[in-house]
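Of the protein chains in this complex, all but one are displayed in their positions.
This part shows chain A:
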């Protein structure tokens, strides 16, 4: 059976079928369509205004690689300039290899690269050290909880170092769908209320963040990377198997098999969730220690580090935050800003 013609240019032989619509396209047309969709997302949502200095969170994985590539292609049209920021969490045997990939990419695209390490920012705590600290209590290690919060803080720091005005990350539609499922299964109403949009506009001094690849399914991201012959690091984090997200991911795979549009349906649902006002997180104030955006007196990063430093790593996880020295939610007066962000007091 002869291969079908590309549905767009009708000249080349079709090389793939788009997962969502089933249309047969050749490689070049697919890449063009993908880039057009990302452009539409950015322009329609007014995510990256012209003149923005955009810090791309680069992990060396497929999502951030594709994101950086697409943004580079679109940069002249959008009028933005890019900087790569890579975060070194200190996970042995995984992160070093990923960082090598990022360095290769930075050299290939000629983009300035900045690497921020947990060990420098957070008083010597690497993820391996955190894992050792939380292990052995009979409960799960909750590594992703720590890593997620600390990484966002590290990205923010790295972005400030390079003078960026916006932060972009490579989350795709599958990630958003998994997040919604996971938050529902864990009953995290605050995160459900906060998430679902196109990113945060940047309140209280935090840099605006967005996810241009939010509507692209994971399969399409992989296809794009394949057709553009991008070099990325494709292994899974060492701590991933024990994460709760694995359950959500497994469920998503099953759902996708039963109904191909499940991912998009979930994203659609997530945007339209209506939660009670009481369930929403309180209006953000500033952390009393480092001055970053926080819903309570201490931002989550400071709270987590506090717990780690005190030898009680689970202090800030879950509902048991009573052990922290918090004065309660910030009231009308601004709590005074503490000095430099990395000065986390150790006991």
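For this structure, a couple of remarks:
By our rule, a residue touches a chain if its C-beta (ideal position, glycine included) is under 8 Å from a C-beta of that chain, and two chains touch if they have at least 3 such contacts; residues count from 1.
By our rule, contacts and distances are computed from a predicted model.
Within the choices "AP-4 complex subunit mu-1 isoform X1", "Cytoplasmic tRNA 2-thiolation protein 2", "DNA-directed RNA polymerase III subunit RPC6" or "Galactosylgalactosylxylosylprotein 3-beta-glucuronosyltransferase", the name that UniProt assigns to the complex's undisplayed chain is "Cytoplasmic tRNA 2-thiolation protein 2". The missing chain, though absent from the display, is touched by one residue of A:107, A:185 or A:283; that residue is A:185.
If you put the missing chain back, the residues of chain A touching it would be 20-21, 37, 40-41, 44-45, 180-181, 184-187, 189, 192, 197-198, 214-215, 247, 251, 254-255, 257-259, 261-262, 264-279.
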